[in-house]
Structure formats: structure tokens, C-alpha cells
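Okay, so here's the structure we're looking at.
Note that one protein chain is taken out, while the other chains of the complex remain in position.
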């Protein structure tokens, strides 16, 4: 009676499984794409709330949903967009922002000064834990909005901050407001180009200073596009044109931001024609990319800067000659040519060439490949026999760290090992605990196009990303003097003097300046990328 | 239902095993050895395994080149001199790296499989044989272990063990991860074949004749139920050697300047379109090693399985 039971059962199970697999996937039919719509590959954004967005993916999506106060031209000089004018007093301390009139959010609300003030207050308020909150630290009253945990990581809870609003923000009329800084800063207009300074509509707030929970899932902005439906996590974000947008009107009717977990997968889709723009071609694919894409493979400058740092507690690197020797032992050209296939260029300065005030080769002889001199210096300074380079394994750094180690081995005749930590936080933890890490891999992308955005965070004593603990009072005061200078030109002079100190001290080894290496399908043309690793959504258009 | 009844009714009654075993006939082991000696597959597999083990123990017998001697300027260069497989993208000698890679790949593969095999055998055998609450407890324990993601275990072990500089290359962490989490399949397969075997008539017969648990397990049930387990285990060895590559790829495998087939393979994968050599050679060695162990497993199993006599 059970005749061919197993077979029947197997067939039945298989049929049910396949039916289940086939049926439940009908939902993909509704995103029928319009002919004038393009797709751009990104990774899952961390957040779509402007004051909580500090990485390129979220920023890229926000660029379509919002219209910033200023944008930057090819020379990184800011020009006003949503602002009619931005003026300042003599001391660069009080800045007056006048908004263009007639602009609305995509839900119809007019854009007013309040939208900016409320958004910035929300972003600056410590307990909201907004990742971009540090951008507001130059504004008067920021410190009073932060809470200090009395016992660090201990169980005691932090007190509520004294203030909920920035005292430096003042509304003059519905389209004008002033920003008072705690100290004069000539480059403030550039800073305001960042996402943190975008406005939020009334609809974003559930109460005074409380953001509606659903806002981050479907942000309403003042930009040329509005979100279609909601953020489909790990899948896509679709945006469509806003009817009669008052500002610059993009040439495409809609953008699908396709979310990829892995650049390799995005590249496969690009080559197969399922994706229109990929903003980052993976290094391994570069060798075949020119064959796959032809002239649709493009490059443009980016602000990225890669280097290795010497943690201050690593006694063996306290000799300047040891640091110089290690720098001279590295053949940067060979590395950028062989490992990066020319997609990055050798760095011989401490700030990126994309900012005004950059001088080539400030590092001078110290960054020139010279194995003979390197070995002399190293032996004379009695450098360590074993070198370690610690890096995080989730960022594709192994290839060049290994190559760098091989160069050091060959030049100095010492042993060198690349040590991988699963992620950057693990690397930082080791540095924090003062464990032996050797050299540490670091990188920097600028927030706003000023030299100070490299010098301040990376090399000043209290710099937010100065993980290696470099400290030189002379350097700190030059950076501060530059920031307080009346004009950006005067500021740059001071900053250049500061950079000269770095070239002498060699607290880090500059390695490479990055580029945007991107590709697009035959469907689109006029694809350009800016210094912030974002596609210019106003220029891109459909090819004929 | 009829066929099953027919089976039990018509099965010949088993002869009780002669007391003392050895007596007139040869022991199981001697029998097996007699068979194995004449098996070509056995010898072929053994030769391969010996070569690989030699490579793992004394790589300098096979090459005079240093796998860590890498020069970028000869990236992806073709074969020359002693570098018969050419150079990889770092300009390292692919042949030397493959030879030196045998050590950690074999160590990780063999020891993790041993750990997994022992735990799997003990758990599967006792769960299947004793049944009842012990079975329930052990089976649910298997379920709990199945729930632990490999990656998580690898990170925890990697972090805890790496603080000791002796283990900083990650070999111990990877071996333990694969061993401690890899036994569940073996255990479940063992349990299921033990359940089948213990319901067989010869086991019932032996029990009626007064055989104790130990004797029942090791003389009657184990030999009759070990076949699927050996198959799973030999394949597990292959999987473990390959898994080391996956863990390394995910950044939680071998660290520092450790050389292994897995690392070589995962590094070369990205460049397969420009230079397939550095991917192919370690893969060939890995496949041959896995093949040898599986052939050996097959031959040994055939020789020991009384039902195949």
C-alpha cells in the first residue's frame, strides 16, 4: 500500500517547495521603471536623517531629496543654492543667511528660517546622539547642549544638558536667520554645504525637538526629487521628480538608488547592464574593467587620503629617523601602479590636492623612495627588527598592506607582518588599550573642502581622528591662527606653515590620494562625480 | 507493510558470534588489512596523503624558494626557474606558496575533523543507543549548537585566543571553531544509523544471548552503522580545508603572514580573469588532498564493513 512512497513523498515535497518559492515573489512587478529613470548603486545608508548622515551612501540619497544652502564648483569654492546670499561680519563671527523665496518642501510646506533652526537644534542636542552633531560645535551654545557622563562608562547616568537650543541661531524674519559662532571662522560658508545643515519640514517633528519615528524611513525634503513610498531597506530607495521645482531641474525623471552589500555584486550588474552607475569599481575588477566598459570607465579626483600612523606609545617609533626611514623604504609609485592599477596616486603631502592651499610634495625627501638612505638612517637609529602593520580586514586593505610590508622587508632587511583585525573598531580598541600594534592603517575623507579639515581632525592634539596621539603646540596654534584669519587666503598661509611642521615631524607616513573610479551603462551619459564621492544628479542624463 | 514483515520473517537467524572472537577465524582488523592490501585505491590514496603530509612537515624538501619573498615588480609574471607555477599578484612564487600552504591547511583540516569526529561519534552513539532522556538532551544540545553562527564562534575564539602571542596566527582558533561547531552533522548521522542498527534482528539476538551494552555497541552496532559516519567525516575534512578559505575571506581566519591554500585561493579569486594560475594551483592541491582522504575513507570503510563481505 505504500508502493513507491518515498518517490511520491519526495516529488510532493519538491513541488511544494518550488511552489512556495515561486509564488511568494510576485511583489517585484510593481516597480515598473519609467523610460527616463536611472539606477545608481549604493550601499545601505546608515540613516537618511540629515543630521545623522556622515557617510557617502546616505549623503548621496539626500543629495536628491534636499537642496543644500551651498554647493561647490570645480575649484571647491562654495556658491549659494538654496540660500539667496550668505554674508558675514568683519570678524567672521556672525553669519547672515537669506533664503531664496518661493521654495517648498515636497509636501507643500514653504521653506522658512525656522526649518533650519529647528533642524540644527535637533542635530546639536547631545541626547539625540546625531552622528553629524560635531558640525555644530563651532556655533555658540553647542557646549551647553551636551551632557557629560560623570563616570565615563560607569553605571551612573549622564545628566540632562543645560540647554535644548543653540543660542547662536537667531531668526530675523521668515527667510532670514543669523548664525553666531563661538570664534570667528573664515571657512564657515563651506562648512554649511554639508548634509547636517539641511532643513527639516514641520512634518518631520512629532513634538518640540522630537523627530517623528517614521521620518527617517521616508524623509520629506526641499530638493528636486521626492521619495516614492518608503526606504526599502537593503533593497532600494526610489525617488521621483517634484513637479515645478524652483531650483535647478535635473535631466532625469527619477532615480532608483539600488542598494548593494558588496561592490563586486554591483560591478556584475553594471557589466550585465542591470545598473546604470556604479560609483566605486572594485580594485580586483580594474584590470578587466577597461575591457568590460571601454570609455564608460571614468576617473575623477576624490578627497580620500590614505596613510599609516605611529601610535605615540610605540616606543620604537619615537625616533624621527626611524619614521623617516620607513617612509623612504616605501615605493609609492610601484604600489599605486601594481596594486591600484593607477586608480590612486602617490601621496607626498599631508592634505589632499583637492583643497585650496594644497602644495605638492611638502613631505619632500622624506616621502621619496630611497632604499639606500632609508637603510642607513634605520641602522643608525637602531630601528626595530620586527615591524607590524595593523589594519582592518573588512576594507580591502590586505593587498596593499602586504605589498608595503614586502617593500619594507626588501629595503630595510627587517621582518614585516600585516596584522588584520576584523574591523576598524577592533583596531581602535587595541590602540586605546595601548597594545602593540606597530603602524596603524588610517584614511580620511573630508567633510568640507578646506585644508583645516585635514589638519584639524588628523594632526592637532585634540583632533577627533588623531588616534596616534601626535601633539605639537606650535602646530596647534598655527592651525588655530589660520581658522581665525580674516580671509581664506590668509588662513591658507597659516595652514601651509602648519603643514611644514608635519613634514619635519613625520607623525604619519602619507601613502596615497584616492580618486573616484566609476563606471556607467550605455543608457546614461554625462556622468560626473564630485569630491565627496557623489554622482552629480543634476548633470546626469539619458543617452540618445 | 508486507515487505517489511517478509523481511523479518525470512531473515536467517544470526549465528551468535563465537565467544572470544579470535579463535578459528581472523579478527575484523586482520580481515580488513587482508582486503586493504589488495586495493589499488587504498595504495593510491595512501601515497598521495604521504606526499602531502611530507609537504606539510618539511616543505623545504620540495622547494628552496621562500614563500614570503615577494617582489611587486614581478606581479603575475610567468613561470621561470624554480617558480614553475609563476608568480601571484604580490609577486610571490606560487609554487613555494602552495607547498608551504600545505601545513596550515592540513593541520586545520585534520585536527578540526578529528575534534568534530570524536564529539560527533560520542554524542551520536550514546544518543542513538541509549535513547530516552539522554537522546532528548543530546539532540537538543545539537540543535542549540546548530543555532550558533560559525562566524560568531570564529570571532569569539579568534579574539580570546589571539591575546596569547603563540596563537596570534589564528590556526588554533580556526581549528577549534571548525571542530567545535562541525560535529553536529556527524552526530546526527551517527545517531540515525545507530537507531536503525539497534532495531536489527542480530542486535536483538545478541542482546537475548546476554551481550552487555559495551559489547553490543562496539561489536555489533558500531561496525554496522559506521559507514555513513565515515563518509560524512571524510567529506567534512574536505569541507573544513575549504572552510578555512571562507573564514579567511571573511576576515576571521588565519592572520598575519600565515600561508595556506585557503588564503592563496581567496586572494587569487579576484584576479582570476587576468591571472588564473595562482587560483588554479592551490585549488588543484586542495582537491587532490581531499580526494585522497575520501578515497582512503571509502577503502577503509569497505574493508571494515561486515555487511560488504
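Order of writing sets the chain letters: A and B. Residues in each chain are counted from 1.
We take it that a contact is a pair of C-beta atoms (placed from the backbone, for glycine too) under 8 Å apart; a residue touches a chain by one contact, two chains touch by 3 or more.
In this section, contacts and distances are computed from a predicted model.
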{"item": "Undisplayed chain, where the name is taken from the UniProt record, one of \"Carbon-monoxide dehydrogenase medium subunit\", \"Secreted protein\", \"Menaquinol:cytochrome c reductase cytochrome b subunit\" or \"ABC transporter permease\"", "value": "\"ABC transporter permease\""}
{"item": "Where the missing chain makes contact, among the chains that are shown", "value": "A, B"}
{"item": "Of B:245, B:259 or B:275, the one touching the omitted chain in the full complex", "value": "B:245"}
{"item": "Contact with the hidden chain (one of A:261, A:361 or A:504)", "value": "A:261"}
{"item": "Contact residue for the chain not shown (choose from A:218, A:271 or A:287)", "value": "A:271"}
{"item": "Contact residue for the chain not shown (choose from B:32, B:153 or B:303)", "value": "B:153"}
{"item": "Missing-partner contacts on chain B, residue numbers", "value": "1, 3-4, 6-7, 10-12, 136, 139-140, 143-144, 146-153, 155-156, 159-160, 184-185, 188-189, 191-193, 195-196, 199, 227-228, 231-232, 235-236, 238-239, 241-243, 245-246, 249-250, 262, 265-266, 269-270, 272-273, 279, 283, 286-287, 290-291, 294, 301, 305, 307-308"}
{"item": "Residues of chain A (touch criterion as defined above) contacting the omitted chain", "value": "2-7, 9-10, 14, 17-18, 20-22, 24-25, 27-28, 46-47, 54-55, 126-131, 133-134, 146-149, 153-155, 157-158, 161, 216, 232-235, 259-262, 264-266, 268-269, 271-272, 274, 394, 422-426, 428-429, 442-443, 457, 464-465"}
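Here is the rule we go by: only the chains that are shown with their structure count from here on.
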{"item": "Rounded Å distance, chain A centre to chain B centre (Cα mean)", "value": "46"}
{"item": "Of chain B, residues touching chain A in the complex", "value": "1, 68, 70-73, 75, 89-91, 155, 158-159, 168, 251-252, 255-257, 267, 269-271, 273-274"}
{"item": "Residues of chain A defined as touching chain B within the complex", "value": "1-2, 264, 282-285, 287-288, 331, 334-335, 338-339, 393-394, 398-399, 402-403, 405-407, 409-410, 417-420, 422-423, 426"}
